[in-house]
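The complex appears here minus one protein chain, its other protein chains still in place.
As written, the chains take the letters A and B, and residue 1 is the first residue of each chain.
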Amino acid sequence: MAGFLQQIVVGLGAGAIYASLALALVLIYRFTGIVNFAQGELAMFSAYVAWQFMAVGVPFWLALVLALAVSFVGGMLIERVIIRPVEGAPELTVVIVTVGLFIFVNAAAGWIWSFLIKDFPNPFPSGAIEAGGLTVGFSTLGVFVVVGVVMGLLYLLFQHTKIGLGMRAVSANPDSARLVGIRVGWTLALGWGLAATVGAVSGVLVAPLLFLEPNMMGGVLIYAFAAATLGGFDSPIGAVVGGLIVGVAETLAGAYVSAVGPDLKVGVPLVIILGVLLLRPQGLFGRAVVERA
Amino acid sequence: MNESPVSTGESTATVSSGSAAGAVPRARAGVARWRWAVAGLLLLAAVYAPFQLVPFHVFQLTMVLVYALALLGLNLLVGHAGQISLGHGAFFAVGAYATAIPLARWDVPHLVTLPIAAGVAFLLGLALGLPAMRLRGLYLALVTLAIAIFLVPLLKRFEEVTGGSMGLTLPKPAPPAWTGLAEDQWLYFLALAVALVAFGLAAGLLRSRVGRALHAIRDNEAAAEVMGVRLSYYKTLAFAWSALFAGAAGCVYTWVIGFVSPDSFVVTLSITLLAGIVVGGLGSQAGPLFGALFVMFVPSISQDVNKAAPGVIFGLLIIAVMYVAPTGLAGLAGRAADSLKKTLRKG
């Protein structure tokens, strides 16, 4: 039993990371209706930016803040420069553009920092808390705290600031938002900047657990997609709950289902995506969308 | 959300024009003749080339044909049906293994593996397409991506059949003595034959009712449904056919390389294929060929600059193509040919 609970703790730790990337995906989807296939690569790039700051001697937390700031500006720029020209284009076109961005960012990171793996410092102490036969590492706790803080900040932003209200208005009804005087273009860019920042957090959380390398986020991305699909692509809460569920499901399947085992765990997101799409396409928390012509 | 199906105001009036509906017949005949001439010349060059090139270049051209086959399938799905797959490498891999396993286990003749590979990929496409095609394009991209990622560990897991990470080494088809061809030339002609048949099949398919239905779906899914096109049926069919071509490509690939391993079919392959068809030209008949040349030669040329150079070029080109030339290289080539013809006629 303790072993089972321990697996759940491990799963929640992984899930929190999936949740943070899923949150970034959901942010962009809500604002622009775009599923950003490059989200994971942007997060990877942000982790490299943080690494670069540390490599020139900036302490971890300051490097993190700087990397988040760079990511925010970078996200806004990407929206203005790369996404804007295909705004309103068919979904296929937009998806292909984000795939192009995926390939480009991945290769650009390899060009700048090479494809050799790099060590990324873990900001959290290495010890663990033990209670009732459960061991919870400080780094797992740290991940929880960071993801919790990000969620809390997003909640405050969206529910209690004028900018947040404007952003929700844009995602609810862009035309009407324009009519009340909201600069929709800038708001969309802001959404991308915000998503890139949230994604950067997940990149920085992942980097110490895996190694920092250009393909680091490829695996995480598919889990984040599963999380967002499960939670509902337009629901931030859903992204977080979905992320946690996916993390736990993956860990349990890897530990207890012998046919799955550690090597086939990556089939879990596939099963979850397919299952959700067939049974409840809007996800757990999403609004059912009626297709428009 | 606030748009009612029956528009009451004048605000929603937009003009949409049928794509190729109003073309002048005589001009069309001219274009057709011109096309046949180009195709004939190309074919002549294709038959002549292996006798003039060193084996390595013949091998490269053979791989171009392999990629062209896979892109032909992807073009059917993305270019003609407007559905996106980020996992076509998976069907390529399935075709490769459906070729390698019978070859390795039962030593069947090479030609027998082609229908096996194509058939297995087709059935798999059908089986996956049934649930996946009920989904909007976006989700199909997710599902196919997840499949492509999942396939690699799956292949490694069933080691006793697939050879695991070590892969399987296989005999290549030997050229019959009467041909007097070297191995690389024989492989080239096999690939060429398969590619010709496949391009013919695809062209026939697109001219049939299926092709018209697919175009209707791509141009306006809701309208196509209202007109009575059975969406899920045709989308699934397109998916299965496109899997079939990718499977055939995997088969020829295995003949040519004589080796399969899971790490040859990582998700990068799928993404490279998508890049290839986008740059080559979505929905154009020559698109797969241009895309294949691109996928084959851009990395081998640019890799000398930097290992990451092909990725940077692919990524930027995909985005650029979506902005300025959604019909890709094939579209650009077509436009260039048109303006050339005009200049010639004037002169």
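Keep this in mind: a residue touches a chain if its C-beta (ideal position, glycine included) is under 8 Å from a C-beta of that chain, and two chains touch if they have at least 3 such contacts.
To be clear about the criterion, contacts and distances are computed from a predicted model.
One chain of the complex is hidden; its UniProt record names it "ABC transporter ATP-binding protein", one of "Amidohydrolase family protein", "Fe-S cluster assembly protein SufD", "Peptidoglycan-associated protein" or "ABC transporter ATP-binding protein". Screening A:Leu157, A:Val184 or A:Leu284 against the full complex identifies A:Val184 as the residue touching the chain left out. Of the listed residues A:Gly166, A:Gly232 or A:Gly267, the one in contact with the hidden chain in the full complex is A:Gly166. Where subunit A meets the missing chain, the touching residues are 162, 165-166, 168-169, 172-173, 175-184, 287.
FYI, only the chains that are shown with their structure count from here on.
Mean C-alpha position of subunit A lies 32 Å from that of subunit B. For subunit A in complex with subunit B, the residues that touch the partner chain are 35, 37, 82, 85-86, 89-93, 95-97, 99-111, 115, 173, 218-219, 222, 225-226, 229, 261, 263-264, 266-267, 269-270, 273-274, 277-278, 281, 291-293.
Remark: subunit B residues 1-3, 5, 78, 82-84, 86, 131-132, 134-139, 141-143, 145-147, 149-150, 153-154, 156-157, 220, 222-223, 267, 271, 274-275, 278, 306-312, 314-319, 322-323, 326 touch subunit A in the complex.
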